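In this view, the complex is presented without one of its protein chains, the others remaining in place.
Letters are used for the chains, namely A and B, taken in the order the chains are written, and counting of residues starts over at 1 for each.
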Amino acid sequence: MSASVEGLVKVFERPKSLTDAKFTYCPGCHHGIITRIIAQTIDELGIAERTVGIAPVGCSVFAYLWYRCDALQVAHGRASAVATGVKRANPELVVFSYQGDGDFASIGTAESIHAANRGENITVIFVNNQVYGMTGGEMAPTSLVGQVTTTTPEGRNPAGFGYPIRFSEIIAQLDAPVYVTRQAVYDTRRIMDTEKAVKKAFRLQVEGRGYSLVEILATCPTNWHMAPGAANRHVADVVTEVFPLGDLVDRG
Amino acid sequence: MSDRKLGGMAVAERQLLRGNEVIAEAAIRAGCECYFAYPITPQAELLEHMAANMERLGRTFVQAESEVAAISMVYGAAAVGVRVMTSSSSPGISLKQEGISYLAGSNLPAVIVNVVRGGPGLGNIAPSQCDYFQATKGGGHGDYHMIVLAPSTVPEAGELTMLAFDLADRYLTPVMILADGMLGQMMEPVELPEAVDTSSLPPKEWATTGAKGRDPNIVLSFDLDPQVLKAMNLVLQEKYRRIEAAEVRYETMEIDDAEIVIAAYGTIARIAKTVVKQARAEGLKVGLFRPITVWPFPYEPLRAIATRAESVLTVEMSAGQMLEDVRLAVAERADTPFYGELGGVVPTPRAILSEVRKHVG
Partner (left out) sequence: MPRGVVVIDRERCKGCGLCISACPQKVLAFSGERNRGGYDVACVVRPEACVGCGFCAMTCPDVAIEVYRERPEAGGDGSG
């Protein structure tokens, strides 16, 4: 620190609901930004003492280390069902699940759809970076056509492997969900929009309104083989063409 | 006749009830707060009894989208510290194995009911005992065990269900009720037990109830550091030694001078009691050894009995699963013949007695 901060107002600091633990994410990975936004939301709504986070399997398996809240680490794909069990057992708790594209949209397809369809009063954060990070870069259901991954070394061919799945659109077709939105955090404006969306989703749960899904397009610099800045531009320029940003359902 | 609006009454009463219903009603009286399940024959009546009663009592019933989802919901509710149960039958229990491993690895209490049917694969809906290995040797991955209780009669199914919730809470472990399609479907007069006052149960300080005034509670079964995971495993192993030392349950009949001991559990043990009576009437010295806990298995009591007997005849509706534990206990002390039935065929007393006679003298 070279400059004095005396006489200045602190306008940004680490949210109180974040622990001191250093994130285990790769440099430039958007998981960290999203985690900070969730912790900030917990601070702003004053709900740390009754929040329970559900950590999935994937890069964010360690999510239980980041928040000063009770948390569970659960079986791959099942976070939406576990969140159902937690919330039904104690509706006073604010329950959020945090899932990647394998957890939410592949192995967890049934649990993701049915928790939404039952209108469980939970908040689901779905981080979509179109690849399986933790296991070394395999295809995800959301991988783009032509995307090179370790299981699509020639690029994803729809003839054998289908098309990227727009899961928020699937959830949006159900009658029960009250808020379904797709956001991104590749620049400051998108970060601010995501902050508003996440806060809205948690607020709706606190108000007992029902099920919210916030899909957030994210980068995986490591498995995209791009530098963080280039990865951000890839989301802005290419990924949003396949996964349009915006609110799909807003009954809030 | 079955009056479905039974749940939650404090007074014991005598009713003609189906096994599936008694298990459900006993769970309600044990204070089961949440029940999550997927339909499967032959345990439909259990699901239906919970559907008819749980919400009326202000508790939670969810028909889950699959048995996988159901065991995951159980995991969530168990973590919050409430009494929770799921039920299924053989193929559905296969689907739950990962979830059961997670429950065990995370030190969470829960009750899982398996009303066993013919297998493998789709099998059929007739009664069987072909899931013994799955239940007792760990159908899921990792070094873990469930406490497995095997009722033999409809009233015992109710008693053991109430016990299951107590054992689950006491040891922070999943407990299985290993029933079968015959027990689930048959009706017997049952005196229902008193309901447990759940407010008198000790609080669960480890549960994820919201980190108010304390450090966060984290429920998990994971650590990348092998030394840490080893320590977590040793916690489980120490727990299983305590359970083995304290929770073995079994029953014997006409055992003291028995030359041939029938080893059987569940519905088959009930049939075997008739066989023992018939054999004794013929002057044959036959007795029965009935494990009630198939995990922890009563090795020591059976070992002691085997030193005095000539044969221990295992009778099961399987190709020989409990047989292996019997042979472990008996070793060379006695012969260990086997009579099994497969595919949901239920052996008759005549067939078992005929088998017994082969081993006389």
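Here is the rule we use: contacts are C-beta pairs under 8 Å (C-beta built on N, C-alpha and C of every residue); 3 or more make two chains touch, one makes a residue touch a chain.
All of these numbers come straight from a predicted model, not from anything done at the bench.
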item	value
Among shown chains, those touching the left-out chain	A
Options A:Gly28, A:Gly77 or A:Pro164, residue touching the unrepresented chain	A:Gly28
Touching residues (missing chain, whole complex) on chain A	1-5, 7-15, 18, 22-23, 25-33, 35-36, 185, 187-188, 191-192, 221, 227-229, 232
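FYI, only the chains that are shown with their structure count from here on.
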item	value
Separation of mean Cα positions, chain B and chain A [Å, integer]	40
List of chain A residues in touch with chain B within their complex	48-52, 54-55, 61, 64, 67-75, 78, 81-90, 92-93, 110-111, 113-114, 118
Touching residues (chain side chain B, partner chain A) in the complex	33-34, 36, 60, 62, 64-66, 68-70, 72-82, 84, 98-99, 102, 106, 208-213, 216-222
